[in-house]
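Here the complex is missing one protein chain, while the rest keep their positions.
Our next item is chain A:
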Amino acid sequence: MTIRPQPLMRSLAAAVLSLVIGAPAALADEPVTLTMYNGQHKEIGEAIAKAYEAKTGIHINIRKGSSNQLASQIIEEGERSPADIIYTEESPPLNNLGELGLLAKIDDATLNMLPKEYVGANGTWMGVTARTRVVVYNPKKIDEKDLPTTVMDFAGPEWDGRVGYVPTSGAFQEQAVAILKMHGREATEEWLTGLKAFGKTYTNNMVALKAVEKGEVAAVLVNNYYWYALERERGKLDSKLYYLADGDAGNLVTISGAAAVKASKHPKEAQALLNWMASEEGQRVITQTTAEYPLHKGMVSDRGLKPFDELRPPKISPADLGNAEEAIELEREVGLL
């Protein structure tokens, strides 16, 4: 058992120390501390850190940011990266890091716990949980029967001021990539232009969801688990989930994933953490915090979600999505970013 100094005294001491000798705020003589760059939701990272520290005594220091930002940060940091693990909300940033050779291969024992289609090329990253894109609508604002069957139809003038979306979110970019792959560049550009002209942008998915719940807009394009999170908080919601036609890009299944950073000074401990995150125990901790689908083979969520095998996503796997560069570029072109 180690005695850790009070945070106040510790940071005060670090501040004074750094003032005096200009050295980094060194927090010495603790056992191994892993640094996780966390692009996934704050509370999920914290749940993992808490459970893992209780089990192993290893402290996880979390740097919270957006997945894209943290992945770009690791690229810029290169060999100097202080990150041991990166945990993201989407696969494209991981894919990008893998292609640049900045990730270590994940142990086979870990990867074997997960279905192959949710593992990155060369085993450099792994899906931790799956989520699906959905439409959330407010029945007071629109009848279910009036909702379109394809997400492509939300970009028309009949949706002027009535549909909300989050152009900065990685999940939206993944959806744009899927549309690119399925319908081509021209159609995607048209879709984005239409959304920009008629839709209402929100800064994040929770803001968008609360807006549709309040009736500010009739429908929003978000991920499924936000709705379950709000339902858990409030008990009952006015808004409802809506799934589009079989195989539509609006039903895209994506993953939140994790990887070990090659520059890590604690590769063994990083691999052990990934192993725990893929294990049944780790997945239970995660899926009790967020209403996502566990990817550990044979596990099912106990949050009352639409069963995973009843989802009808387009046939585009996370690995197929590749990088989101082209989608971001398109968003820039139409002036969304």
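One rule holds in what follows: contacts are C-beta pairs under 8 Å (C-beta built on N, C-alpha and C of every residue); 3 or more make two chains touch, one makes a residue touch a chain; residues count from 1.
Convention: contacts and distances are computed from a predicted model.
Missing chain, UniProt name from the options "Phosphoserine phosphatase", "Nitrous oxidase accessory protein", "Polyketide beta-ketoacyl synthase 2" or "Iron ABC transporter permease": "Iron ABC transporter permease". Between the chain not shown and the residues A:Thr35, A:Ser91 or A:Thr188, the one that touches is A:Thr35. Of the options A:Glu53, A:Glu77, A:Glu190 or A:Glu326, the residue whose C-beta touches the omitted chain is A:Glu77. Although one chain is not drawn, the whole complex shows that of A:Thr168, A:Asn275 or A:Gln288 it is A:Thr168 that touches it.
Panel shows chain A; residues 6-8, 11-12, 14-16, 18-19, 22-25, 35, 42, 61-66, 68-70, 72-73, 75-77, 80, 82, 168, 203-204, 206-207, 210-211, 214, 216, 328, 332, 335, 337 of it touch the chain omitted from the view.
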